[in-house]
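Sending over a structure as structure tokens; questions will come in a sec.
Heads up, one of the protein chains got dropped from this complex, but the rest are sitting where they should.
Let's look at chain A:
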């Protein structure tokens, strides 16, 4: 099993690589088209800010590559937001895999949303073996709105938001599975088994 982890200007990708290592997958951090195209699975991690990340991807044509991939693809955290249509973070046009808007949490509670929150309304093979008692670790100030067609799990903080999304071969998760203990490992294992 060859896993390509897309290399771009995102923070803390090391943790994703270590999580893959713990699960016995052979993961490579790369921005090479051929390596990414040939991989069995592709992970698009992320931590950082949407507009600079999009600019970086476009300059290297990685945006076109991501949109053309056919193998199971998993966007994590900022990776989920970049797969959406548009982000309020510096009014950024994103990749548009999911026709969903990314908005900033209104300041009705502490922002960012930091800590462990549970998944609700789970329905996807990616979430097999998990239920609403599954907690995952979040750190984010922006969220993807719920879309009945593409949202495969929600979480609630200030509002209901998309915890996970799926469209064809594209999967995405707002929380950090690599930091979410056994629940996160289950999701990553399910992804590797897709």
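Here, contacts are C-beta pairs under 8 Å (C-beta built on N, C-alpha and C of every residue); 3 or more make two chains touch, one makes a residue touch a chain; residues count from 1.
One rule holds in what follows: contacts and distances are computed from a predicted model.
Per the UniProt record, the chain missing from the shown structure is "Imidazole glycerol phosphate synthase subunit HisF", taken from the list "Sigma-70 family RNA polymerase sigma factor", "Imidazole glycerol phosphate synthase subunit HisF", "Branched-chain amino acid ABC transporter permease" or "Phosphocarrier protein HPr". Summary of contacts with the chain left out: across A:38, A:67 or A:110, the touching residue is A:110.
Interface note: of A:92, A:151, A:166 or A:180, the residue touching the hidden chain in the full complex is A:180.
For chain A, the list of residues touching the undisplayed chain reads 11-12, 14-15, 18-19, 21-22, 47-49, 107, 110-118, 133, 135, 137-140, 156-157, 176, 178-182, 184-185.
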